[in-house]
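Note that one protein chain of the assembly has been removed; the remaining protein chains are unaltered in position.
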Amino acid sequence: MRGRIARSARRPSGRARRGKATMNSIEPILSLRGVGKAYDGTRVLENVSFDVLPGEIVGLVGENGAGKTTLMRILFGMTVIAETGGYEGQISLSGARVSFKSPFDALDAGIGMVHQEFSLVPGFTATENILLNRESLESTMLVDLFGKRMSVLDRGLMDRRASKAIERLGVPLDASMLVKEMPIGHKQFTEIARELDRENVKLLVLDEPTAVLTESEAEALLSALKILASQGIAIIFISHRLHEVLAICDKVVVLRDGKLIKETRNEGLTLREVASLMVGRSLEKAATIRPVSERPSGTPILEIEGLWVDMPGETVRDVCLSVSKGEILGIGGLAGQGKLGLPNGIMGLFPAGGSVKLDGKSVPLNAPRKTLDAGMAFVSEDRRGVGLLLDEGIDWNIAFTAMQVKGTAVIPLLGGLFQWRSDVAMRELALEYIAALDIKCTGPHQRAGNLSGGNQQKVCLAKAFALKPKLLFVSEPTRGIDVGAKRLVLDTLRRYNREYGTTIVMVSSELEELRSICDRIAIIDEGSVAGILPPEAPIEDFGLLMAGRLAREAAAKEAAK
Amino acid sequence: MSGVKAFVADFGLPRIIIAVFLLALFVIAPFVGVSLTSSFINVTARFGMNGIMVLAMVPMIQSGCGLNFGLPLGVIAGLLGATLGIEFGLTGIAGFGVATLITLTLGAIFGFGYGKLLNRVKGDEMMIATYVGFSSVMLMSMAWIVLPYKSPTMIWGFAGEGLRTTISVEGFWDKILSNFLAVRIGPEFVFPTGMVLVFAICVALVWFFLHLKTGTAMTAVGSNPVYARASGIDVNRMRLVSVVLSTMLGGFGILVYQQSFGFIQLYEGPFSMAFPAVAAILIGGASVNKANMVNVFVGTFLFQGILTMTPSVINSVIKADFSEVIRVIISNGMILYALTRKTKVAR
Amino acid sequence: MTKRSLVAKSIALAAIVALAVAMFFVGKGHTVYLDTNAVTIAGKEARAPDLSSVVFDDNEPEEMGRAERVIANAIGAKHSVKVESLDGDGKKAERTIRIPTSWEDVSISIPALLAGAPDSAVMTLYAALDRVDEPAEKTVQQVESDVIKLEPLTVP
Partner (left out) sequence: MKNKFKLFLIDNAVVVVFVLLIAIAIPLAGMPGKYLLQEVLTRLGRNAFLVLALLLPIMAGMGLNFGMVLGAMAGQIGLIFVSSWSIRGIPGLVLAVILATPIAVLLGYVCGSVLNKAKGREMVTGYILAFFMNGIYQLLVLYAMGSLIPIGNPELLLSRGYGIRNVVDLIGVRQSLDKVLQLTVAGIKLPIATYLVIAAMCAFIVWFKRTKLGQDMRAVGQERAVSLASGIPVERTRIIAIIISTVLAAVGQIIFLQNLGTLNTYNSHEQTGMFSIAALLIGGASVRKASIPNVIVGVVLFHLMFIVSPMAGKNLIGSAQLGEFFRQFISYGVIALSLVLFAWKRQANEDASRASLRGGASKGGAA
């Protein structure tokens, strides 16, 4: 593919690093050939091939759902891959074809992985974490009787090994400090040091390692990575912070929709270029979006100021946003940046603060009932956890919220002393929406847990529509449902917007989806609004908004030049 | 074949074993000289006696508070109601009525405090409920000694130190419900119409409550608390209501039990009340977070059936009294089974 | 499992079993009834002295008259019995006896010992009179505790 042959002579890795001149004759550490993967007929990865050389830092960029995660799962032999039918193509490590049965095989073969979320034991010291389950042992008398686990830890040797790994990383990390007392950056270093303790580590994969770090911590990490590369370790660096990618990577690999879009050396690359590669695609003719002139503007229905939301993994730090009456506002952004926190916080599901006004009236936060009463409704991204009563029937699922909030399907008894639930009215309501949204089911009593993903999503929508909301938040409405159902769900949203004038705020990771339906699209990055664009805006503008503040600044500088 | 498997998986093997076991007992009974009618009447009487305490499990299970091992708290309310009624010297329907009123009031107060506590320890309710129940039983044991009761039927005659361990309700409201509209069948057996009727009314009331808007909300809280919260339900308040309801039912349950049994059992009496009730509702098909009226009926009948039938039948068959051991194994085995099953909705 | 660990485990298991067996024999307890009743040995009646001092193992010496019985606890098989007549005739005897493990209780005849009779005459299996089982202090029903029945807490 790239004209390199895997069987070339092995050279000392020290000379190999960044050696473009010798590149063609060096055996790559990792070589992917035609790797692909489909889940249940849905293709998520197709014919991906590239090489990673010793001492090379390869930046892997792509949107959510571009196939990065799947690729890493395949590389690590995660069991979920084998359980869903394996993968196509081949992977070679130092020239030898490999196929790992479990992540432990991959680790043994010399691949280290640092995940986005910390995988550390908080009550252990850095040393104990670095050597977790790989401790140095001294045999005891009981070993022969009860097995190896009766050996005693050799603390002295462990300390030496840990300091060696930390030294290799070149960062000031106190090996005897408890992880729970560390600043976040040091936790990340601990994770990396853990991989370095393995004698044979040849390839290090870092998944969004800087996502949780402060700027200075991120800088320290990047220089540590450079040091590692200079020692001959190959690194795959996955990050959405494009400026970081451009700062340290020798090569950039761009994935989009499961395909390898571009593999290029990091020479003369601009942020704009990479951003457009990452998100760009042929935009289907969006006949469905309103022409600019017909877009609602002016009268704001929802005004958000200084909103913060403590939603784990989706923290919103400071959002100011105004939504016009009758529009469909899209909220986009990469995972973990806080776009999901926005509706969840306003609807009171996670602790939040700031000011939210609906129709000029202030809506109290942290009180789900108050927001519902004010006329807002929410279709959660977590269908099974938040959106549905899996053990109850469709009728309950659709009618429950409306019953509690609006008294739908309630018969007052004894002059309103008792409020009797009318199962008949609930059934009728359910039947109405089953017909309106074309929910495929055996009847209103079918348990929600037994429905398909698409039909579950329709039930969730029906639940929200039954509230007759002025403003509807829809979060990831098409996640995990098939293509046909996706179209139906989007059409339904559009219909309700056009026919009933319901204002819709739609949060989605799929930019294309937002661009196909929304009047405006706000991109959330690092917990606040990075910018608002019309759906027709150039694709790389969206990409840049997602790429982080520093990247935007860098891009601005580039442009100024 | 797969239908059978699905049924077994859904209904639970232990329940099927227990039902088959009880059926076998009934089948064997006539052959070993145990009268079916008398057995049946016995089961009915125990059914009426214990039913309401089993019913008391339902609200808390429905709201997701788990199995109510804190039932002794309600029982204590019932004991206080009964002893105060006697202390006031009230007899007959008035006495029972006043006892009920006091019980329900106290049950509501205890339940409120208990519910507040359980709301602050979500996830650990069952273990804490057990020990809160136990320690309140011991606290009340001290109180029974110290409280200035005067009624001569209740206090130790000679020592004069506190209340008796068991107090007869004879002359007050002995079998007041059981004998109401009672039907005499044969020379020895009386069908306790009144008591069964009261049980049925209680079941109907709880059923009615669960069909109200509030009851619906409570069910949703138990089914998926996050869903309920997203629907604007105050989850803690619903849980509180369910605990109050459970505690009040527990208190009334023990009153009904006492009038049929004939005695009030003080001191360590309430200890042994929770486990049989918990086991019964589980045998009836309830899970840790889902229960309905059918579970109450079926469970009480199966469990009391086994309690009644095993001693007589097994004794006649193998001349050894296994019944207690069987009861211990069945009731605790059932609870263990329920606890180790994966619940469908994560909490 | 490596060979080494297999060997180690086998040895440990054997050692534990051996220890158990050893404990069984070393710790086997017997109740020893030391009797001064007159006995007939080989057609001759042997009588105990009017007063004798009997020492069983390391126990305190017991002064015994005629037709008396002293009960001693014994652990293990090998025991010594020392008898000295206090009648002034200076008769003395000492013997080491070996109680078979299968015997629960034994009686030892002091006259036979003094008369120098063989072991089989000195030590016999103690035949208890038919013991009358006193009725169990509680009925079974009471024993089988309730699911949570509390006996009064007695942690003495």
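Order of writing sets the chain letters: A, B and C. Residues in each chain are counted from 1.
The criterion applied here is as follows: contacts are C-beta pairs under 8 Å (C-beta built on N, C-alpha and C of every residue); 3 or more make two chains touch, one makes a residue touch a chain.
The shown structure was predicted, so the numbers you read here are calculated from the model rather than taken from an experiment.
Shown chains touched by the hidden one, complex as a whole: A, B, C.
In the complete complex, the hidden chain is touched by one of A:Val292, A:Cys320, A:Ile411 or A:Val483, namely A:Cys320. Annotation: of B:Gly97, B:Gly113, B:Gly262 or B:Gly333, B:Gly333 touches the absent chain (contact as defined above). In the complete complex, the hidden chain is touched by one of A:Asp174, A:Glu215 or A:Glu305, namely A:Glu305. Take chain C: the residues that touch the chain left off the picture are 16, 19-20, 22-24, 26-30, 73, 75, 104, 131, 133-138, 140, 143-145, 147-148, 150-153, 155-156. Counting over the whole complex, chain A has residues 103-104, 119-124, 128, 132-133, 135, 137, 140, 148-153, 305-308, 310, 312, 315-318, 320, 351, 353-354, 527-528 touching the chain that is not drawn. Where chain B meets the missing chain, the touching residues are 69, 117, 120-124, 126-128, 130-132, 134-135, 137-139, 141-142, 145-146, 161-162, 275, 320, 322, 324-326, 328-329, 332-333, 335-336, 339-340.
Here, only the chains that are shown with their structure count from here on.
When the C-beta pairs in contact are tallied for A-C and for A-B, the bigger tally goes to A-B. Spacing of chain B relative to chain C, judged by their CA centroids, is 55 angstrom.
Centroids of chain A and chain C (each the mean of its C-alpha atoms) stand 79 Å apart. Those residues of chain A in touch with two or more other chains do not exist in this structure.
Those residues of chain C in touch with two or more other chains do not exist in this structure. Partner chain C is touched in their complex by these residues of chain A: 143-145, 147. For chain B in complex with chain A, the residues that touch the partner chain are 208, 211-217, 219-220, 223-224, 226-227, 229-234, 290, 344-346. Residues 4-5, 7-9, 12 of chain C are the ones touching chain A in the complex.
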